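A short write-up of the structure that comes next.
Left out: one protein chain. Kept in place: all the others.
Think of it as A and B in the order they're written, each chain with its own count starting at 1.
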Amino acid sequence: MDAILLQILNGLDKGSAYALIALGLTLIFGTLGVVNFAHGALFMIGAFCSVTLQKILTLSSETLSATEKDFLGNPLKIKTPYVESWFGPEVGASIIDWAVPLAILFAIPVMLFIGFAMERGLIKHFYKRPHADQILVTFGLAIVLQEVIKYFYGANPIPTPAPSAFVGSFDFGPLLGLDTSLAYPYWRLVYFGFSAMIIGAVFAFLQFTTFGMVVRAGMADRETVGLLGIDIDKRFTFMFGIAAAVAGLAGVMYAPINSPNYHMGMDFLVLSFVVVVVGGMGSLPGAVLAGFMLGILESLASMNEVKAIIPGIDQIIIYVVAIIILLTRPRGLMGRKGVMEE
Amino acid sequence: MSFSNLTRRGLIKTSAVAGAGLALPTYLRADGHSGFTNAPTGDTVTLGFNVPQTGPYAEEGLDELRAQELAVQHLNGEGDGGMMNTFSSKALKGNGILGKKVAFVTGDTQTKSDAARASAKSMIEKDGAVMINGGSSSGVAVAVQGLCQEAGVIFMAGLTHSNDTTGKDRKANGFRHFFNGYMSAAALAPVLKNAYGSDRKAYHLTADYTWGWTQQESIAAATEAMGWETVNNVLTPLASTDFSSYIAPVLNSGADVLVLNHYGGNMVNSLTNAVQFDLLNKEVNGKKFEIVVPLYSELMAAGAGKNVEGVIGSMNWNWQLQDEGSKAFVKSFGEKYGRPPSNSAHTCYVQTLLYADAVEREGTFNPCGVVEALEDFEFDGLGNGPVLYRGDDHQCFKDVLVMKGKENPTNEYDTLEIVEVTPRAQVEYPHDHPMFAGGDLGKCNPGA
Partner (left out) sequence: MFGLEKRDTRLLIIVAIMALAAPFILNPFPTDSAMAQFNAGYPDLMQRFVIFGILAIGFNLLFGLTGYLSFGHAAFLGVGSYSAVWMFKLLGYNIIPGMVLSIIVSAVFALAIGYISLRRSGIYFSILTLAFAQMLFAIAYSDLIGRFFGTPITNGETGLQVYTSDPQYFHNENLPNIPHLFGQEMQSTYTLDVAGWSFDFSFGYYLCAIIMLLTFYLAIRIFRSPFGMMLRAVKSNQQRMNYTGLNTRPYTLAAFVISGMYAGLAGGLLASMDPLAGAERMQWTASGEVVLMTILGGAGTLIGPILGAGFIKYFENIFAKINDNVLHSWFSFMPDGIEDFMVTIIHPFVGKGWHLTLGLLFMLVVIFLPGGLVEGGQRIGRMFSRKKPSDDAADGTTTPAE
């Protein structure tokens, strides 16, 4: 029982990353009809926003140590972050400690800008082009973004720890009246809460604002909305920015869970496409639902008890589920007719 | 449509060509008359450095490349000579190899067996390389070793830790300086016993591919021999990025040690996840919970950051060693690149020197001569103390380092500390040990 509960927690946590990426991808698919293979790269850039802020905050002045030597026998350079010398060691250290949450503020403008720039500079010219061309150009862009990050940060993962306040785990065991422990890391709980908040915010925005209403109308029937004299293009550009920001924020907060590296976006790319399609093309709730569902199923499949029955099931479960769902429900869980079916 | 007709015609045509081919004598490369592939004719000799330059191990590949370039400089008599001055064999004179200036070509293995073989092939076919060196995964090493055996060039393996490289998949033209899973286990077991006691329950997470399997097998055998119990061994997909669902059940499994048979990005993530779950601060069975990472590398430790603190693992070599050879190497590497070399860099550097020395001693680039010179060759002064290149399986035997994540690193390179240098005698094994059985070196192949 406790094992299953733990895996469901895990699934919710994994699922929240899947759901956030898929949500952004669906915004781009659903609103603009563009197959964006660079979406994983946006997630990666988000994570590197955390890394970058951490690097900026730890920019240091160097002094030579009188006693200690480095590996060549020269005097060791002792680094003191500027932040620490400006605000005092304690305040400075805690600012550095909170680099990842602070990176949210840093990432929002960066990601919105990247989103706008991508849409205006590149994607705009590909609305009328075949999906194949969109794949090629966005895949090319993904490689370029990835290589640029590699050029500046190297290929090795870069540790980006969570604030020390969130180190450790919370034990659900006593809370649920179980006699075994059910410990789950704080930061992963934070990640889940954060994702739920973002997902809620995106839905509220689309549901309750006039802007959102127009965008939804545009998703349903772009031409008619255009005929009504509404400049839908501008709003779509904005939605692209939002989608990039959602992917980016998913990445920012993901950095402490796994040290970011330049190809982490590619690891998520294929999976996020599967999530979107299983959820159903053009359906935002579908993307979120599929994200959480696949996350939970993947976690449950990696339980030892399950693996004992079918070895290796954890490696293929997502694809098995995708096949079953697409064969029983022609347009995924909640897909609309006629979107990307041609 | 009548395609069947056409394909049959195609078949006949093909067979006709094949027949024509049969009638022709097999022409070989022009330089093949000297009796072996890519015999150097001019005043240079070309070595092929095949390392991962893209993908997750790119950083490691880069470090190998640095070391290889340094080795070439030293061979050509540039720089301070590095380990050539401390090497017990004095055949190398700093005038290239056999008087020929050393040139090199580089390639990208992408850490994929296919790509690595393509890259090695281009070095052999296009650039005329007589030796291939480098790599950072056992899958790639085994694949390239097989290719070199077929093509008739020497393969000096880079970082490859699977027992299979010099076990099941050993080849006469291939040589491994790096240590292996069995040696890691033999070196770690006594240290683990001292540190954590002999009554422990271990939970293994193992990367689901050849290297992971052989390492897990070795570690389980060695720790069980000293009284540990293996509670569970869970195979994790290599493509995993999030290990939470494999780590979550560990605490309630009754185990009090977690062994992570992972390498590279897998290890960085699984260790980070394990620390997230706060395993190191838990107590199980009345003992403090511990994590073991059997194979360490500097780059992985850097990627995992603070999470390595207090975690024990093993290494082939480390820049903190204080013998003359290591000091000379760290000095010339550090002065050139401003950073200490990693243990994969050390292996690639040493392998290049060893190859050059073997050629020099034997007086020929012929792979069979090199094999003869390297088999059962004993040397010293290249770090690791006295070393034996065993002829039976082309595995090097030398001291193994047991490392521990440093509590308060003073700088970015100072992440690990040496706990113990396990002497060579303790990690030796017969070449037909069951974990290495089933292999056949075959005969050295000079190619053309």
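In this section, contacts are C-beta pairs under 8 Å (C-beta built on N, C-alpha and C of every residue); 3 or more make two chains touch, one makes a residue touch a chain.
A quick note: this is a predicted structure, and the numbers were derived from the prediction, not measured.
Within the set B:D114, B:E224, B:E335 or B:D376, the residue that contacts the chain not displayed is B:D114. From the options A:I56, A:A117, A:I143 or A:V214, the residue with contact to the chain not on display is A:I143.
Interface note: of B:A67, B:I97 or B:V142, the residue touching the hidden chain in the full complex is B:V142.
Remark: the residues of chain A touching the chain excluded from display are 35, 122, 125, 129-133, 135-137, 139-144, 146-148, 151, 266, 270, 273-274, 277-278, 281, 311-312, 315-316, 318-320, 322-323, 326-327, 330-332, 340-342.
Against the chain not shown here, chain B presents residues 1, 3, 6-7, 10, 13-14, 17-19, 21-22, 26-30, 53-54, 58, 61-62, 65, 104-108, 112-115, 117-119, 121-122, 125-126, 138-139, 142-143, 146-147, 150, 164, 169, 208-210, 235, 237-239, 438, 440, 442.
In this text, only the chains that are shown with their structure count from here on.
Put simply, the C-alpha centre of chain A and that of chain B have 35 angstrom between them. The part of chain B that touches chain A in the complex is made up of residues 54-59, 62, 208, 232, 234-237, 239, 241-242, 244-246, 248-249, 251-252, 265, 268-269, 272-273, 276-278, 281-282, 299, 302-307, 319-320, 330-331, 334-335, 340, 410-411, 413. Looking at the complex, you find that chain A touches chain B at residues 2-3, 6-7, 9-11, 13-14, 68, 70-72, 76-77, 150, 154-159, 161, 167-169, 180-181, 183-185, 187-188, 257-259, 261, 263-264, 267, 298-299, 302-304, 307, 311-312, 314-315.
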